[in-house]
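The structure under discussion is supplied below as structure tokens; questions concerning it will follow.
Missing here is one protein chain; the remaining ones are kept as they sit in the complex.
Moving on to chain A:
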């Protein structure tokens, strides 16, 4: 078994129009910038994929990564908890112009819906959002005297994830708080594609240290020294780069 892929273009080749794509990361930490940019490259070259539904905690920042994917016009709908940031101008303008749909989900509910999707649990009850606008239309049930809102699982066709180390079997570790949604998304997609800073030999990750077991991963590609969104944005980077 060898799940390693030769390059980024191959890694994102299976994503097609109308798919639901989970994209890992919380703000810039754990965001698979290079995989996202490879997807934009394909769109620029072929006009596909488009009409994507993207699941991410945020809505991108500046003009790189998720913000660039949205700016390119590839995203029909965003499922997220916090579409604000230091510089969310791309999403804000498209949302206010009615060009992108938003499903707003409380952050813990978003995480649990993804976890449930990966764990084969079609629905669950949470106290979160009870009595608020975000619970409208959802079944409510009382357990032990307290009201809970029913939420459905969330699954995807693809997950694009960033990890730190990976082996050919797809076992992964993450780096500090770049873990966030990434291990959950790995479990909830039909195909999970991971960019890792380094591919190591099988056995190169201590089994005690594996965070995502390889069963949840379909492909991984090595991206040494991955870009950090925060640093790109401080340099006012754009993707694709605008010719001067």
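Just a few scattered comments:
Keep this in mind: a contact is a pair of C-beta atoms (placed from the backbone, for glycine too) under 8 Å apart; a residue touches a chain by one contact, two chains touch by 3 or more; residues count from 1.
Keep in mind that, in the parts below, contacts and distances are computed from a predicted model.
Within the choices "3-oxoacid CoA-transferase", "(2Fe-2S)-binding protein", "Aspartyl/glutamyl-tRNA(Asn/Gln) amidotransferase subunit B" or "Phenylacetic acid degradation protein PaaD", the name that UniProt assigns to the complex's undisplayed chain is "3-oxoacid CoA-transferase". Residue in contact with the omitted chain (choice from A:177, A:202 or A:235): A:177.
For chain A, the residues in touch with the chain missing from this view are 26-30, 57, 59, 81-86, 88, 91-92, 95-96, 102, 104-112, 114-115, 126-134, 174-184, 211, 228-231.
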